[in-house]
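One structure follows; several queries about it will come next.
Of the protein chains in this complex, all but one are displayed in their positions.
Order of writing sets the labels: A, B and C. Residues in every chain begin at 1.
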Amino acid sequence: MQILFDNLQVLFQGLALGSIYALVALGFVLIIRATNVVNFAQGDFAMLGAYGMVLFFTTLAWPYWLAFGAALVAMAIFGVLFNYGVYYPLRHRSFLPVLISTLGASIFLQNTVLAVFGPQPKPLEKMLNTDGINIGGIFLDSQYLMILIVTVALVAFTYLFFEHTLLGKKLQATSQDKDMARLLGIPVALMISITFVYSAVLGGVAGVLVGPILFVSIGMGSIIALKAFAATIIGGFGDVTGAIVGGLLLGVIESLAAYHISVPYKDAYAFLALFIFLLFRPQGIFGEKVSEKA
Amino acid sequence: MALLELRNVTSHYGNVQALKGVSLHVEAGELVTLLGANGAGKSTTLKTISGLVQATEGDVLFEGQSIKRTGPEAIARLGISHVPEGRRIFPGLTVRENILLGASNRKGVPRKQLEKEADEKFEIFPEIKPFSGALGWTLSGGQQQMLAVARGLMAKPKLLLLDEPSLGLAPLIVQNLFATIRQIRTGGMTILLVEQNANMALQVADRAYVMETGVIVTSGPADELSQTEDIKRAYLGG
Amino acid sequence: MRTFTAIAAVVIGAAVHLTAHAQDTIKIGLVNEATGPNAEAGVYTHNGAKLALEEINAAGGVLGKKLELKLEDNQSTNPGTVLAFSKLFGEKGIVATIGPIRSTQVQAASPTIKKAGIPTMIGGTDPSLTKVKNRWLFRGRPSDSYSSKVIADFGVNTLKKQKWAIVHSTDAFGAGGMAALTAALKEHGITPVLVQGYTNNSQDFTPVVLAIKKSGADIIGSYMTNSPDVGIFAKQLRQLGINAEWVGSPSVVTDTAMKLAGPALNGVYGIADFTPDASDESKGYSKKYRETYKQLDPDVYSSWAYDALKILALAINTAKSTDPEAIRKAVVGIKGYKGVEGTYTFDDNGDGLRGYNVVKNDAGKVSFIKHIDFKE
Partner (left out) sequence: MQRLSLPWLIVLGVIGLGLALLPYQFETSTYVVQMFMQAVTYAIAVLGMVVVLGYTGQINLAQAAFFGFGAYGVALGTVSGDINFWISLGLGVGAATIAGLALGMTTIRLGGHYLAMITISFQQIFDLVLTNWIEVTHGPDGIAGIPRPSLFGYELEDDRAYLLFCAIVLYLLMFAVWWLPNTRLGRAMRSVRENQLAAEVVGVHTLRTKVIAFALSALLGAIGGGLYAGGFAYISPDNFNFMRSVEFLTATLLGGAQSPFGGVIGTVLIVQMPEWLKHLPESLSFIKDVYLAVYGLGVILIMVFLSEGIWGLIKSIRAKFVKPIARTDTTGVKPLDLELQGADAPPLLQVQGLQKFFGGLKAVDGIDIDIQRGTVHALIGPNGSGKTTSLNVVSGIYKPTGGKVVLDGEDVSQLQPHQRAGRGVGRTFQNIRLFASLSALENVMVGAQRDNNDVPDGNRGLRERAMSALDFVGMADRAHVIVRNLPYGHQRLVEIARVLAGRPKLLLLDEPAAGLNQTEKGEFVELLKRLRGHGLTIFIIDHDMGLVEKVSDRITVLNFGRKIAEGSPSEVLRNPDVIAAYLGTAGKVN
């Protein structure tokens, strides 16, 4: 019985952790779809969001939800800056220079934050005023529950937005053929900015959500981002549903394997899973195999 | 006043000077075709009109206003719809979505109205109607070309630019396509058509320009040109 | 070749930069983690050293000259550490250096230090560091062989616990500590019921906590490196209802760890080479530190560097020379020097301290429990 409970506990943690990956993965996917580029600074979006919360809530002592809103507005502005500073000048180039540019941005952001906020990791308040609930020996942390709920809500919103609005379709069109989109009168620069803004806000939300659990530190985003990226590939490169399922799957695999096999190799399981996927199903769970019509 | 006028336009494509002083005009309601060999600068002329390529010298006037320094998005909003070479269908969107996005240059049109117009387009191009929900990349070349024109028409343009619509299409499809182009022109649309298939183009056009290495070498009414010996030999394969 | 011209230009450029200063001060190098993942510690270390520097210079400096601190960043990496030392040794007039607090970094730089023959105070606590045939390393902190002995002694003799679970990070510090603690417990005739490693920056400790639960341990001995890891572990440990005693390496009672973990770390014992209220010296130091750096509390990162610089200054003054061999002789000759971390008596290996304070987290306040010292 205890073993069952322990497994359930591990499963819950895995799902919660997985939904953090999923949230960051979603940000990845949006940018991939808009620009065909993997944003290696995606994890740092989460880091920035969390530091925004530290600034507005901890330092300036604004009310929680006001601070939350302010952090997200700051992230939105940052998204525009990021687009014009890191991506836009390189939009006509292949994926590689852009990828390196985002890596450079990651180094820049982490060290800038380090210079401003100092190196000490910082605690952050939970979203709800309760520690969590205990169901028959399984402890459900309130913040983890919030992560699950917010992730589901954001995913649903994103899906509806992309699949059922013309704006969403315009964003997709922009990602598929920029020049054609311009010829149709779609304001491409604006579309890309919107994507970066949305992606930055999503990252910010992820940061504020995980801040209370992993604490707010310079490197907090990098760890999550690599896993989230793995999740996007496992789910199917550039696929929204795939990113979510991939993230959750990765979280669960990691937690269960850590519990049942060995803790120190925890990170290796994620990458092994990725390896296996890449070798045997490179298009991911939901990816379509688009064969080249030569 | 001509609807579109190019005055001595020079432009560069990469490092190559593609246009060397091109002047032409299109009157409202006309179907004008621009003929010439590969690399003569026909596509660059269209790109210069729609803003994808910037003219370095000369001027481009649309309804009397210079659009030389205007970006492609803004030009699309002025009412020029460019159906580029190679169709450029959005591969990951459905046929219907592709058509709907054709109206991106029109502000404030309700979704319902757009859906209705899309249905009308399916009436003009019945070949693609059955594929309404299919993704763009799954269509054949001919179907993609129909879709591209349908999408171009969704812009409700004052001027439609068609670039090599017949390229890579089977003869029968080419005939159907040109029949459709004639039909659209009869409906009152102003069209500037770039073609290599001079034979077909001259059959539907009112006037024609012939281009060689970045300059206009001949122009005149289509039926006159199609009788000229030089043209026959160089472009009509006779 | 353009390539080599470029390289040549670089050499010349670098050489020009290295030859500027006149020798009107006595210079001591400080290699620390100013940037990178461990930059947190770097700031504190610098703070401590600066405090010592001010005091030494206020008291007349060394050998009649002002003491100067040359800071060199190692970017928190091993190669960075090697380069940082090389650079310091390349400068004219560096008579001694203070090295990093991380054992791996010390290990990386050890050959360079040995080759240069410059007396170097180190903060790495891996016992082997001072015994690797490098006579130029002196440890300004007690080594892990003592920390594990103190943890075992306190847990077994004071807390009277027998069922031990050891939790450790898999890095050098954690793995070394785990081995030493296992050995120390063996001397008490105890085999731990669980030895559990984890990698640094783990996001979830549930498997670790569940393993502890299953093992039925009534005391946890820990060697954890990073404060956030301590914080996450502590929270999950308490959330899943484990109330075993916990005696940990210094990381469990750092200011940062306690801030992050909040009440989850209440009642936890830690060992500390530095505790503000352990002695008169440490009390005086703490007062001064708090006055100087308003927001911060003194901790081991600052205190060891404070002591290290003071010891070097003392040795140079005793040796009446900046000759490396003379300084070395003076350092190992120090007996019974009362520093803020404890009383230093150096042996020929270069080890000066042989004991730790045991402290307890009393609702966010560190209180001094006892000092445990070993003879050898």
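Just so we're on the same page, a contact is a pair of C-beta atoms (placed from the backbone, for glycine too) under 8 Å apart; a residue touches a chain by one contact, two chains touch by 3 or more.
Given the structure is predicted, the values throughout are model-derived calculations rather than measurements.
Asker: For the unseen chain, which displayed partners does it touch in the full complex?
Answerer: Listed by label, the shown chains it touches are A, B, C.
Asker: Out of A:Phe5, A:Phe117 or A:Tyr265, point to the residue that touches the absent chain in the complete complex.
Answerer: The missing chain is touched by A:Tyr265.
Asker: Thinking of the whole complex, not just what is shown, which of A:Val10, A:Ala34, A:Met75 or A:Leu90 touches the missing chain?
Answerer: A:Leu90
Asker: May I ask which residue of B:Leu19, B:Leu114, B:Ile184 or B:Met200 touches the chain that does not appear here?
Answerer: Touching the chain that is not displayed is residue B:Met200.
Asker: So that we can see where the missing chain sits, which residues of chain B does it touch?
Answerer: 36-39, 138, 140-143, 167-176, 178-179, 182, 196, 199-200, 203-204, 233-237
Asker: Could I get the residues of chain C that touch the absent chain, sorted low to high?
Answerer: Looking at chain C, the ones touching the missing chain are residues 1-8, 10-11, 13-15, 17-18, 34-36, 73, 75, 77-79, 82-83, 86-91, 103-104, 107-112, 115-116, 126, 132, 170-172, 175-176, 197, 199.
Asker: What residues on chain A make contact with the chain left out of this view?
Answerer: Where chain A meets the chain not shown: residues 38, 85-86, 89-90, 93, 95-101, 103-112, 114-115, 226, 229-230, 233, 237, 264-265, 267-268, 271-272, 274-275, 278-279, 282, 291-294.
What we mean here is this: only the chains that are shown with their structure count from here on.
Asker: Considering only which chains touch which, how would you classify the arrangement: line, ring, star, complete or other?
Answerer: Contact pattern: an open line, chains touching in sequence.
Asker: For which pair of chains is the number of C-beta contacts greatest?
Answerer: A-C
Asker: Quick one: which residues in chain B touch 2 or more of the other chains?
Answerer: none
Asker: Can you check the complex and tell me which residues of chain A touch chain B?
Answerer: 166, 169-170, 172-173, 176-177, 179-188, 290, 293
Asker: Would you tell me which residues of chain C are touching chain A in their complex?
Answerer: On the chain C side, the touching residues are 35, 37-43, 170, 196-199, 201-204, 206-208, 210-211, 213-214, 227-228, 231-232, 239-241, 256, 259-260, 262.
Asker: Give every residue of chain A touching chain C within the complex, in rising order.
Answerer: 6, 9-10, 13-14, 17, 111, 114, 118-123, 131-132, 137, 139, 141, 213-215, 217-219, 223-224, 255, 258-259, 263-264, 266-267
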